[in-house]
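Entry: subunit A
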Amino acid sequence: MTTTSPYDVQPGDRVHRRDPVVVDRHSSFVRVNHWTTVITMLLLWASGFALFHPSLYFLAGLFGSGENAREWHPWLGLVLFVAFYGLFFRFWRACLFAGEDSRWLAGLPKVMAGGDEERLPEVGRFNAGQKMFFWIMAIMVIIMLVTGLAMWDQYFYDYTTIEQKRIMVLIHSVVAVLVVCGVIVHVSMVIWERGTLQAMTRGYVTGGWAWKHHRKWLRELVTGGRVGP
Partner candidate 1 sequence: MTNSWTDIKNTDLVVIMGGNAAEAHPCGFKWVTEAKANRGAKLIVVDPRFTRSAAVADYYAPIRQGTDIAFLLGVMNYCIANNKVQWEYVKAFTNAPYIIKEGFGYQDGLFTGYDEAKRDYNKSTWDYELGADGYVKSDIDHPRSVWNLMKKHVSVYTPEMVERICGTPKDKFLKVAEMISECSSPTKTMTSMYALGWTQHSKGSQNIRCMAMLQLILGNIGVRGGGMNALRGHSNIQGLTDLGLMSNLLPGYLTIPNEKEATLDVYMSTRGFKPLRPNQMSYWQNYKKFFVSFQKAMWGSAATPENNFAYDYLPKLDVPSYDVLRVFELMHQGKVNGYFCQGFNPLLSAPNRKKLTAALSKLKYLVVMDPLQTETARFWQNHGEYNEVNSGSIQTEVIELPTTCFAEDEGSLTNSGRWLQWHWAGGTPPGEAKHDSWIMSQIHLRLKALYQKEGGAFSDPILKLDWRYKDPGSPTSEELAKEVNGYATEDITDPNDATKVVLAKGKQVVSFAVLRDDGKTACGCWIYSGSFNEAGNNMARRSTNDPDSTGAYPTWAWSWPVNRRILYNRASADINGKPWDDSRKLLWWDGSKWTGYDVPDILPTAKPDVVGPFIMNPEGTARLFTRGLMRDGPFPAHYEPFEAPVVNVLAPKIRGNPVARVFKGDMEQFGDAKEFPYAATSYRLTEHFHFWTKHAHNPAVMQPEFFVEIGEELAKQKGITGGGWVRVWSKRGSVKAKAVVTKRIKPLQCDGKTVHIVGIPLHWGFMGETKKGFGPNSLTPYVGDANIETPEYKAFLVDIESITGPTA
Partner candidate 2 sequence: MANFEFVLPPAPTTNIKVAFGEGDLVARSASSVPPPAKQLTPVAKLIDVSKCIGCKACEVACLEWNNLRHPIGINTGSYNIPPDLDPNIFTVMRFTEWVNPETKNLEWLIRKDGCMHCVDPGCLKACPAPGAIVQYSNGIVDFDHEKCIGCGYCVRGCPFNIPRISRNADQPKAYKCTLCSDRVAVGQGPACAKSCPTHAIVFGTKDEMKKHAEGRIKDLKSRGFSNAGLYDPPGVGGTHVMYVLAHADKPEIYAGLPKDPKISTVVEIWKGLFKYAGFIAIGGLAAVSVLHQVIAGPNRVSRADEDNAKRLAGSDKK
């Protein structure tokens, strides 16, 4: 039995009546996509930070030489862009803000400090924090792409003035740092919310996890008939 799915339900999402209940959260395609993004980003960091500060220049060694780091970095950037936007087009609807998001955000600080999550409104597939991370990353990836292309002298030298090049490189570094900050928060939340990581490793979470953090989504799956053995 199927009905029209709510906007934030992904095609592969499914509740399995096991003990404990298992909920399919990320398809293998999404996981591959995500980890591609992660690996690309780590490589970008290594090559980028090698050029960011002399104390990190050793990171260029991962690529064999500074020249290789410089040469790979923009290509990796393109890979990241494609990978990230693979995720983006999959999840952008799910990340549209909903009514409960502002109330969720308002209550967040107390929860972060160790308070009871039951005080927060029920949220869908993604909570407001995740949505914010999603959209901020989406913007920052675009900024990194544009400023990155402007720095890619092999192909785009002639399109900018020297002064623009200077501004571009500054923006690229500032946003790079912001991306790192965003990712730190992202990873730190994954670690803090036990049971989250397996959504990206094995593709499913427990029903309890879904009940606790994304109850609205769980309800949508159940009421939507996405339930199986």
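By definition in this document, contacts are C-beta pairs under 8 Å (C-beta built on N, C-alpha and C of every residue); 3 or more make two chains touch, one makes a residue touch a chain; residues count from 1.
With respect to how the candidates were assembled, all candidates are chains of the complex that A comes from, given by their letters.
Predicted model only: the values in this text are computed from it and were never measured.
Note on this complex: subunit A touches candidate 2; the remaining options among 1 or 2 do not touch it here. If you check the complex, the residues on subunit A that touch candidate 2 are 15, 17-21, 23, 50-54, 57, 60, 65-67, 69-71, 112-114, 117, 151, 153-155, 157, 162-163, 165-167, 169-170, 173-174, 176-178, 180-181, 184-185, 187-188, 191-195, 206-212, 218-219, 222, 227.
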